[in-house]
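Note that this complex is displayed minus one protein chain, with the remaining chains in position.
Letters are used for the chains, namely A, B and C, taken in the order the chains are written, and counting of residues starts over at 1 for each.
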Amino acid sequence: MSTTTQSKTGSKKLALGMPTPEEITAGGIPGISARPKLPPDLMAKLNNEELEEVEDIELPTEPMTINMGPSHPATHGTVRIILTIDGETVRDSDVQVGYLHRCFEKEAEAATYTQVFPYTDRLNYVSPLLNNVGFALAVEKLLGIVDRLPERASYIRVIVGEISRITDHLTCLGASAMEVGGFTPFLWMIKVREWLWELLEELTGARLTHSYVRIGGVAQDLPEHFIEKLRAVLEKSVEVLGECESLLVKNRIFRDRMDGVGTISAEDAIAWGWTGPCLRSTGVPYDVRKDHPYLVYDRFEFDVPVGSVGDNYDRVAVRLEEIRQSMRILDQACKQIPAGPVLLDEPRICMPPKNAVYNTIESMIGHFKLIVDGIKVPPGEVYSYTEGGNGELGFYIVSDGSGRPYRCHVRAPSFIHTQALSKLILGAGIADIIPTFGLINMIGGECDR
Amino acid sequence: MAETPPSPMKSSIAAALRETQSPSPPPVAPPAAASAAPAGSAPSSAPPPSDIVTIKLDGRDVQAKKGANLLEVCLSNGVDVSYFCYHPGLSSPAVCRQCLVEVVGQPKLVPACFTPIADKMEVNTATPRVLGIRRQMLEFTLVNHPVDCPICDKAGECTLQKQYQDWDHVGSRSSIPKVHKPKMQDLGPHIVLDAERCILCTRCIRVCDEVAGEKQLTMAWRGDREQLTVAPGHQLDNPYSLNTVDVCPVGALTSKDFRFTMRAWELFSTSSVCPGCATGCNVEVHHAQGEIWRLVPRENLQVNKYWMCDEGRFTYKNVRHKRLTSARIGGGRGQPAQITSIDKAVAFAAERLDRLASGGGTIGLVFSAQTTNEALFALSQVAQKLSTRGATIRTYVTGTAARPERADKILRSADTNPNAAGAKLFAGTGAGDASALLSDLKAGKLKGLWMAGGDLPLTEQALFDAAPLVDGLELFICQAVHDSPLLRRAQVQLPAAAWAEVDGSFTNNKNLVQRLRKAVTPQGDARSHLELIGQIAKKANLAQSEKWQVSARQAFLQMVASVSSSLPAGADPAQSVAAGFASADWGREYLPVQLRFANSRG
Amino acid sequence: MIDSILMFLAEHTAVAALLKLLLLVLGFVMPLASLSTWAERRQSAMMQDRLGPNRANIGPVKLWGILHFVADAIKMMFKEDVVPSKVDRFLFALAPVMAIAPVLITFAVIPFGPDLCVGQVMSVVTDPATCKATIPLQVARMDVGMLFYFALASLAVYGTTLAGWASYNKWSLLGGLRASSQMMSYEVCMGLSLMGAFLVYGSLEPNAIVTAQGSNILHWGIFTQPLAFVLFFTAAIAETKRAPFDLPEGEPELIGYFVEYSGMRFGIFFLAEFIETIFLSAVVATVFLGGWQVPGLDSSGFGSLHLPHLVVVLLQVVAWSLKILMLCWLQLLIRWTLPRFRPDQLMRLGWKQLLPLSLINIIITAAVVLWRSGGK
Partner (left out) sequence: MAESYTTRLDDALNWARKYSLFTYPFVTACCGMEYMATAASKYDIARFGAEFPRFSPRQADLLFVVGTITERQAPVLHRIWMQMAEPKYVVAFGVCASTGGFYQNYNTVPGCDQVIPVDVYIPGCPPRPEQVLDGLILLQKKIAEATTWVQRRDRKELELAAQSTDGRKRLPVVA
């Protein structure tokens, strides 16, 4: 990962018109993506230059300490921020996490590898399937079966993963819109999410906590006409997305709320360990799917949208564009998906078919041992990372050869992003905290693990 | 899936973990001299060099004793070979044909468990031919095996399941209907047979023949009708019958006591020692949800090898049976005692004890042979303090009644107390026995009595009759696990934790100091004897911060140091109890092992 | 019969004023305010592909869920009234009253119909000036009507500020301060933007303004003072603290000044907000939409089509009501479409954009008025 703003996307104009770095350096960008020049006073404020001056001009004030959260209505993850404010300006903040510490890592160490999947669902509960895939890949790397995964399973993983990514971004954007008062676009986005959830429900049997991915493949094949339905839903979704954009991106008030708020430079973002849409908003085109392709991501054409300023608006725009890119991937995946099995034929790793389990002692034993003892993973350690909804989602697993992880650690992007929240809101107004927080998209389950 | 070699980084963790998960960690280092060990164990002196031969095992040179069992050589060198009928404690009939390996030069595969090794032998255990045969044998074994795992008690600790998963995991090619046999055949007072599940390994027959010495089981009929059975009109009723359940690799033989009570994979295992008699068989306490569900023998070649008696297995029932769960004070002389907190009872006892000692009264201290060494050591320390304060101390060793009629030469001892040796050591040379105690009480020689353990070798009725004797005492402190008529007359009744609820050690009849581990939490307010003695001593200003008051481990260390300090050099543990302590070791602290992840016990 | 009653009312103006007040407040404003809570919920639901509340049925009577507001009201009245410890009890109790009273009082100056000619209700009246006795359909007619309105409206600031201050809560204090600064800033703009209209119509008296606009739609304020209409409407929404200017109460984000209020006290704040909405619509209708005027309808009827006086008056009252309903609906649309401002942006909008524009509006209007009047 480097700090260069070299684009991997080529010079293709993206649908939403995210400016590529070349275009930024070149100057004029046509279309709605043309960022208006930030007013100089705002720019000064971004660099916190203005703060000292303000003290000189205005009456001397005494800073006030005020507590925000952990049940603050808009902090949809549970977080507590202790603010030191001067009027409306945040002078200092102490961000405290840990209100949703559900001991994922310890629970994982007490469960078999297969039993960990439901826990991963509840890490980033906005895009559970991406976590499923991430964890499955980690265990598969340890088992050494990554190359033998059935192709169809890999495609299905990509499809469900990208659908999950869309729902993740929709929820993040919708919630952020709601928090700044735009309730209507929020409900529209949730409506789209609902359509996608219904699709996933048809496939996985659950609306939100799917536990659909298995080590060695996925639980079951796509239902009939899934691809057609997916296409139809995506078509509808694009329309609604356009409507939402017209209410948000083209709305002057929304732009004013987002432009230049919560700015972070690419260097700082990298230093803080940021990844995902938040890092890309600063102009660094790092995307695990592109830089370290896994599954079949190297077979798709898609662009990595990047921002230029690293402010809240960039985070909105990057997410909006990523939704479209995910749709592009989905479109290609639907075209390319081959026929075949969806689960590896390896009885020590994958479950035998249910019919055989009920009728033959061999499959019964296999099933029994996989359930009770778990999949025996050879001793070793692995760090496997994928592009989650919020960024690089890494699983570090140590195996001792038994059926459960000896140690399982999650590199949770939310946790890492939240570290920088204090810096982002320094000097901003109280009203800026919530959108900034919302667009960092801190998800409690993932952050506190 | 090929077995990948453990990465270097991993080895330390894996090693550490393997150690914690090992089902049979030796509880205490064996005494230096091996003469205490039962005859038949491995000779202690190294064999002469001429006996050592070198064989090629999977291309690797391995040295072993000439004529040793090939299967044992494989297993001890980390080469995994599947087997059913072989058991280290039994003879090898080579009936299951599961351990077939390739010996270069021999046209046919040979059963490893029946093959002595010879010099320059070349053995291959993982060639496609061997693996194929192994798979075919498993397929053959499973042809008539019922689809029973969900309702089978062995599921989760079944050797057949393990071997199938490790070596076969291929579907059956047979489509003929399975042969049906009796599903629930009563073999004896403790055992039920499911003949369909039986894989005819004959381990159980050999256990009866070779361990219990009673030929009660045999195979009848031939071919796919072959079936385990008892002789007509007979029962599988030898005192070691439940060992057949342990050795059974499948769920054919099940214990009536344990079956359908708890699934094996939900159990946790804590290693401990059987409190049933002075032999001190090493056991695993299998517990879950705060309750003990069964005891199974744990390998210790010096004491019990792989076995234990049926009576010993049921000692776990006493842990929950008739327990005293809360402290009571103010009883005696026909007065009912009042339930109170431990702290109040301890304070009450300490105050009376202090008064009695300062007044120069005679105090009887009872060292129960059912109590751990640490508690008894603590009591002996308190006895010294009491005598320096002016009290006259008389010590007694008691315990439950002996049962010479049940003793045998295999494992069962006439002495039903697990710690008689320890109790005698700490009570001192002048200690009386239970009858001395009763006569002293009758003669009114004692002003106070403090019992660490409420057992007396009397029948229920005799105890009831003897109980009024204590009414003349000024102070009667009784720490007891179980309720009894004697306890009811004590002025201070303290609930003590049972053997499975404490950390500590017992000294067996061969003077081996063996470690007990806490498996379940004490019932009610119960505390260990050691803790109760420590608290009373503290309240009575007899001891403030002695090492033995800190923890059971500290008590153990102090005890070993104190006992072995007065020991002459080169003492033989077989002759002196103290020498047994000198070589005792507390061992590591283990978390209870969940059987589910401890792999099959088989 | 009717005539004699009307005559009695014309002679006893105090009784008439009381009756009109009751009629206006209890018969129109309160029901409309309550209804608008329902309308808001149904309107937002419609915009968001939802159904909105439709359940509160009494037996089979469903009424599209209108009864939900009845349920709300009853529930709030019987809800526990929590007074947090350490609050200033007097100010805490005073604040909701201060919030609602000024808006209710200011309705007094709003004319909801033309003068009623007593004695000629059934005949055609060509010139109202010829009437012997009239009952103004306006609670209080005073020459400083609009000034009275501004004076009272600025009192409402105290409601919010006191609520924020008395609650003994840092968040509500901040909310209260935000609210007072917002309301005070936008009052300036409101007043200045109306100044142009006063210049055009030459009066501060609402009924005079309405009369001056006449039934010719092109003479209405929205056409003579278009900029002022936009400015006033914007500023007035800010004054009523409705979205996109709802920062003082901006629930999911900033936490408002009445955060510590519960039960009916909260209900009063809630209701006050909706009454303010209606009042704002009334003022906009009065100044910019011709008040009770109906296009083309004179006191004698539509041109040559003569109508009885009572019918004309009724038509005009209905028109006034419809205008208010429409303006309320417009506010709901805005409410559910736009996101919320940030405090500093709000202030910037008020002082740096709306205020200069309204000053420009005054200057231009004054110049035009001066030019039209020939410099006299």
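Definition applied: a residue touches a chain if its C-beta (ideal position, glycine included) is under 8 Å from a C-beta of that chain, and two chains touch if they have at least 3 such contacts.
Here the structure is a predicted model, which means the values were calculated and not measured.
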{"item": "For the chain not depicted, the shown chains it touches", "value": "A, C"}
{"item": "Sole residue of C:Ile58, C:Val144 or C:Val369 that reaches the chain not shown, by the stated touch rule", "value": "C:Ile58"}
{"item": "Which residue of A:Met64, A:Ile82 or A:Ile190 touches the chain not shown here", "value": "A:Ile190"}
{"item": "Among C:Ser34, C:Gln48 or C:Gln120, residue touching the chain not depicted", "value": "C:Gln48"}
{"item": "Residue in contact with the excluded chain [from C:Met7, C:Leu23, C:Ala71 or C:Leu227]", "value": "C:Ala71"}
{"item": "In chain C, positions touching the absent partner", "value": "41, 45, 48-56, 58, 65, 67-68, 70-76, 78-82, 251-252, 255-256, 258-263, 266"}
{"item": "Residues from chain A at the interface with the omitted partner, ascending", "value": "70-71, 73, 76, 78, 98-103, 106-107, 118-119, 121-122, 125-126, 171, 175, 187-188, 190-191, 193-194, 197, 207-209, 444-445"}
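In this text, only the chains that are shown with their structure count from here on.
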{"item": "Most centrally placed chain, judged by C-alpha centres", "value": "A"}
{"item": "Geometric centre distance via CA averages, chain B-chain A, whole Å", "value": "54"}
{"item": "Separation of mean Cα positions, chain C and chain A [Å, integer]", "value": "47"}
{"item": "Footprint of chain B on chain A - complex, ascending", "value": "143-145, 346-349, 356, 358-366, 368-369, 372-374, 378-381, 398-404, 406"}
{"item": "Footprint of chain A on chain C - complex, ascending", "value": "44, 47-50, 170-171, 174, 243-244, 246-247, 250-255, 336-345"}
{"item": "Contact set on chain B toward chain A in their complex", "value": "1, 3-4, 6-7, 9-11, 13-14, 17, 21, 142, 145-150, 155-156, 160-162, 164-165, 168-172, 265, 596-597, 599"}
